[in-house]
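The complex appears here without one of its protein chains, the remainder shown in place.
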Amino acid sequence: MIETKKKSLAEDRFFGPDPQQREIAASLFRGIADLPLICPHGHVNPAIFIDPNYSFGSPVDLLIIPDHYIFRMLYSQGIALEKLGIVCQEGEMQSEQDHRKIWQIFVDHFHLFRGTPSSIWLDYELRMIFGIEQELTTDTAQTIYDEIIGKLATPEFQPRTLYKRFNIEVLCTTDGVDDPLEAHQVLSSSDWNVRILPTFRPDQVIDIVSKNWKTNLEALEKTSGIDIHNYVSFINALENRRVYFKSLGAVATDHATQSPYTEELTAQESETIFQRALHGKVMPEDAIRFTGHMLMEMAKMSVEDGLVMQLHTGALRDHNTVLFERYGHDIGADIPVQTEFTSNLRPLLKKYGNNTKLTLILFTLDETCYARELAPLAGHYPVIKLGPPWWFHDSLNGMKRYFEQVVETAGIYNTVGFNDDTRAYLSIPARHDMWRRASTNWLAGLVVRKIIDMDNAERMAQELAYKLAKRSYRLEIPQGG
Amino acid sequence: MIETKKKSLAEDRFFGPDPQQREIAASLFRGIADLPLICPHGHVNPAIFIDPNYSFGSPVDLLIIPDHYIFRMLYSQGIALEKLGIVCQEGEMQSEQDHRKIWQIFVDHFHLFRGTPSSIWLDYELRMIFGIEQELTTDTAQTIYDEIIGKLATPEFQPRTLYKRFNIEVLCTTDGVDDPLEAHQVLSSSDWNVRILPTFRPDQVIDIVSKNWKTNLEALEKTSGIDIHNYVSFINALENRRVYFKSLGAVATDHATQSPYTEELTAQESETIFQRALHGKVMPEDAIRFTGHMLMEMAKMSVEDGLVMQLHTGALRDHNTVLFERYGHDIGADIPVQTEFTSNLRPLLKKYGNNTKLTLILFTLDETCYARELAPLAGHYPVIKLGPPWWFHDSLNGMKRYFEQVVETAGIYNTVGFNDDTRAYLSIPARHDMWRRASTNWLAGLVVRKIIDMDNAERMAQELAYKLAKRSYRLEIPQGG
Partner (left out) sequence: MIETKKKSLAEDRFFGPDPQQREIAASLFRGIADLPLICPHGHVNPAIFIDPNYSFGSPVDLLIIPDHYIFRMLYSQGIALEKLGIVCQEGEMQSEQDHRKIWQIFVDHFHLFRGTPSSIWLDYELRMIFGIEQELTTDTAQTIYDEIIGKLATPEFQPRTLYKRFNIEVLCTTDGVDDPLEAHQVLSSSDWNVRILPTFRPDQVIDIVSKNWKTNLEALEKTSGIDIHNYVSFINALENRRVYFKSLGAVATDHATQSPYTEELTAQESETIFQRALHGKVMPEDAIRFTGHMLMEMAKMSVEDGLVMQLHTGALRDHNTVLFERYGHDIGADIPVQTEFTSNLRPLLKKYGNNTKLTLILFTLDETCYARELAPLAGHYPVIKLGPPWWFHDSLNGMKRYFEQVVETAGIYNTVGFNDDTRAYLSIPARHDMWRRASTNWLAGLVVRKIIDMDNAERMAQELAYKLAKRSYRLEIPQGG
């Protein structure tokens, strides 16, 4: 056997460096470490919870192939996606089938991730979830691969068992407007008493220049049972689906647009643009105007049905045209752009900004907006709350910048606590752990500098770890209540 | 009686967290803590100093109703402005009259402000100015209300007495171009020997698309005694008022525009646009061009009369249209926008940027400009100096970011020290205290990392607390000198 270093995660990791701050942070962290996880926004596949014999596959199926953080970094260093088992759409190139080989490539390049959240999440998963004690090195790669395989085969690694072990209180998924929500139906009528809730995401039928828009519209027609021949019937179909999502416990909608542009079209204008889209004759400005208008329609529906509205903006999707044509979406090539909220959101806020029935949660990939636009907006408008640091900023420094740039103007009560926003089910505890450590360390910094006292810090730690998420997403009322 | 915690402000608050840095910061702070306050830019009403029986009203009149930092945050959490005693213009809705009730709402929600400058300022005011020892809680709210009422009724809380107690050396107000400056006249001829000086602010007659522009112009005509029928007479009237402001000790002008755009119009163009404005026929680009031109005119006049020119840009005013229509300006809904200085200021700098008779002080709400544009501009052009962190950035983190992003390129000598920029007279010492602590803590960080030595740190602390403000605003020459 190879001699290897035993790994253990330090109890006070991510705190400090000042010893007094570290001690206060550790104390605050202990007070919240065992709180249940509220997961109000993410991308876990709910089907994994209804198959009693669900298998995560190999370590590569679990940890590499679905993780764009991982394969984007390896690709940036010249490793072809095929060598990582990523399958291209046309199948014109053979992707690696030997998962042990892929795992070895990954481990041999693990130094690339040092200092990134990916290495923090993986360290946590290996040590805390799989109980691996050896350090992950070129020499230990295959032994650890075996160890993971072994663990995954045990009942302890069934998704439902992990759900309890992870101490998840509620888990919201993200689901297309045409999704029949079969898994959610099964879960809602099962005697496994957990809250796994759908989230209504209609992007695919709102982006009228998307290649698949017509197909998506047909799927919406089918699932809603409404014949969509004009704008009014389109709206009816969306309303129909919102009712259905709500009936299965949905508390929120989610919208991803490149820009937070909003504009209210007249009934005539919406109809005209919609008809042009139906006939494949979209004009240059139509898509941005229609999307901007649909955000206002979504806000209106949220005022009516109480679904919390989430807005994720600022990514230029599929930036790498060559890879997009070969592999499709989500290949690690979505690149952020500058984002402007103050003017873009004004039409929506003029109409709904003072209506306390609405909750609008804003996410950004452009951190320059935190102190300049988002905190001032959230610190004034009753409807606006700020989502946590997102995607590239879901990191220790990202969280630090968020706290430092948002709270002085908006306070913590205009934020919504944490979202893990992950499709990697096993990374959920790691991500909440990082947030809870980052937030208690930030609070400890305020305590040690006498900006707040310990009482306040303890209360704020509870809010950031648990209460804000639950309250902002209106999860306090039990399902069916 | 209720048992409550005794509050006291820690001597070393806001320093650290490193103990060595904290100790050095405390030492530097002690060296400047007793320096007089230079207040070269703010919004205190000078009339409070000439009424011998002036009353600040209730604690709510003093601390809540005029403070947009306070009521914006409460509003953002769904508390109607009427419940906070804010009076709407039309009077169509009854605002709360019972100030004890308003105070209780405020105190019940004081946790919203934890981690914000508002809580720091209020803690200081209660403890250091009012000498309140109890912690402000739901239970102590009314007792503390009584205590404040009692203190406000004593001679110690007369504005003039506080002026001496606050150790203010000079206090500049901000005054509309048509202001007769009656209070300043009284003060300048009184035997109360203090420097309370007006500042010339002509925005109201420069923004030709403002609803009240014509009314404002008439007020300027009246106060200047000059019939304004064309651009030349408009300029004459402004010059006339500058002379008057200077005669009462003014050292500076102040200009607030959304963008720092500058452009020099020809005499013909200025006249044409001015005539269009007079006849209510303003064209789309007129307002931005005219404002840009007037900034150049103001720079020209400053070269001639020596008034320091301040430019505050980057707020989209009255963003919340609904509230604006109901309550008017300054309702907590001014939201920052991206700002560009490099190209926008170039025409002005081409003409006046090398003229050492001009001092142009730039403020921003867009912190991304600090390191990218403002520090390079101030580190080159003789006329440019940088104002301190402003508004949302007048905070501990705002100051830290300012020092870290500005000084490496511009040094501290191209900055102007601190502005409290407040209409809340009682918060002036709290604001200078925060700046002085933030600046000495930053300097201590340089000392402990051996970037500067203690001698230099002590000199720089003096500059930042006192000398830079006095020198930059040309306040070194005594009044009438």
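The first chain written gets the first letter, and so on, giving A and B; residue counts start at 1 in each chain.
Here is the rule we go by: contacts are C-beta pairs under 8 Å (C-beta built on N, C-alpha and C of every residue); 3 or more make two chains touch, one makes a residue touch a chain.
Given the structure is predicted, the values throughout are model-derived calculations rather than measurements.
Touch with the chain that is not drawn comes from one residue among B:I235, B:A410 or B:A469, which is B:A410. Touch with the chain that is not drawn comes from one residue among A:H319, A:R423, A:R459 or A:R474, which is A:H319. In the complete assembly, the contact with the undisplayed chain comes from A:G398, out of A:G398, A:G411 or A:G445. Along chain B, the points of touch with the absent chain fall at residues 18, 20-21, 340, 342-343, 346, 349-350, 353-354, 356, 368, 371-373, 375-382, 384, 404-405, 407-414, 445-446, 448-452, 456, 459-460. Residues 9-10, 12-19, 72-73, 75-78, 111-117, 120, 316, 319-323, 332-338, 365-368, 392-393, 395-398 of chain A touch the missing chain (whole complex, contact as defined above).
As a convention for this text, only the chains that are shown with their structure count from here on.
Averaged C-alpha coordinates put the centre of chain A at 40 Å from the centre of chain B.
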